[in-house]
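Here the complex is missing a single protein chain, while all its other protein chains stay put.
The block that comes next holds chain A.
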Amino acid sequence: MNPLLDDPSLGEFFRLNGLPQPQPHVRLDDYWQGLAWQQRDLGGWTLDSLADALVSFMAARNDPAGSPVRLCSLQILAGQAKDGTPETQDLNFLPGDVVCIVGPTGSGKSRLLADIECLAQGDTPSRRRVLVNGLEPDPEWRFSSEARLVAQITQNMNFVMDLCVGDFLCLHAESRRLDDPRAAADRVLAAAVDMAGEPFAAGTPLTQLSGGQSRALMIADAALLSPKPIVLIDEIENAGVDRNRALRLFVEKGKIVLLSTHDPLLALSGSRRLVIRNGAIAKVVEASPEDRRYAEELARLDRGMATLREAIRRGQAPAEVWPGLGF
């Protein structure tokens, strides 16, 4: 194997490995011959190991991480409660479904999310089985995190990388091998700013984002850039994120969203809600027209809260924007 080192994306390979950039139109053998022995010695390189490293680098680019299947349905076959009582109902989710999971702390909401994450096959405490497109999933998927179908957003997550928002999103877009990573990054940023309430820019360092901005960026990225067809959300806290807009973004992208929440606005915004009790799905409630009216009213109140929050931060009196309380 003696490839031409002309691909512009290889520049990053040589940079990251601390090797000199190849001259134009040079082949690997000639590049190797031109390296001083100190440069070869630096990474413990041999011609073979360098060729192999190049193949790895290109393979990651040409074969982007993605979902192993096109997800048409996700089924959860009934398992059992903590005391062994069987669950009564199988569930079937379709792309665009937003399913809310409610129940007291410790009731088993996280267990349900974890069963879906690991594509449980009757081998978790709940004994539930998860089917993908009506079939038992390929067991191999359990042993490769990149083959997993699930993206997660939890309250414990933070951005930790020392990069600015724009560069980070580009890196994520490049890992998906999108044709125009910069444009994809811009779309995610725009969607995130739209949700966050408080604007931030491509040049803002990830680690300086506020709680609400981080959450908005995680949501926009999971909706627009992540290849995972299922999104598991463990509570989107009310940190100034427009939660309805966040859910709409997932629905538009055809994701299946499972959302564990204590927030009535979110709980009523789904197409269905699962009530968890003692480790089992005790009740499945389809959203009624009345639920939707409640959700709309709560959303209106939520917007009022946002306006009030903004006004108070600007130094205004609450009655200036929300006189209706009538004190």
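The rule is short, and it goes like this: a contact is a pair of C-beta atoms (placed from the backbone, for glycine too) under 8 Å apart; a residue touches a chain by one contact, two chains touch by 3 or more; residues count from 1.
As a working rule, contacts and distances are computed from a predicted model.
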{"item": "Chain not present in the shown complex, as UniProt names it (candidates \"Carbon-monoxide dehydrogenase small subunit\", \"Hydrogenase maturation factor HypB\", \"Nuclease SbcCD subunit C\" or \"ATP synthase subunit c\")", "value": "\"Hydrogenase maturation factor HypB\""}
{"item": "Residue among A:Glu87, A:Asp221 or A:Asp242 that touches the chain left out of view", "value": "A:Asp221"}
{"item": "Listed residues A:Asn2, A:Gln21 or A:Ser144, member touching the removed chain", "value": "A:Ser144"}
{"item": "Option from A:Pro8, A:Pro24 or A:Gly44 whose C-beta touches the chain left out", "value": "A:Gly44"}
{"item": "Residue in contact with the excluded chain [from A:Leu5, A:Leu74 or A:Ile153]", "value": "A:Ile153"}
{"item": "For chain A, the residues touching the chain missing from this view", "value": "13, 16-17, 36, 38, 43-44, 49, 53, 55-57, 59-61, 64-65, 114, 142-146, 151-154, 156-163, 168-169, 171-172, 175, 214, 217-218, 221-222, 225-228"}
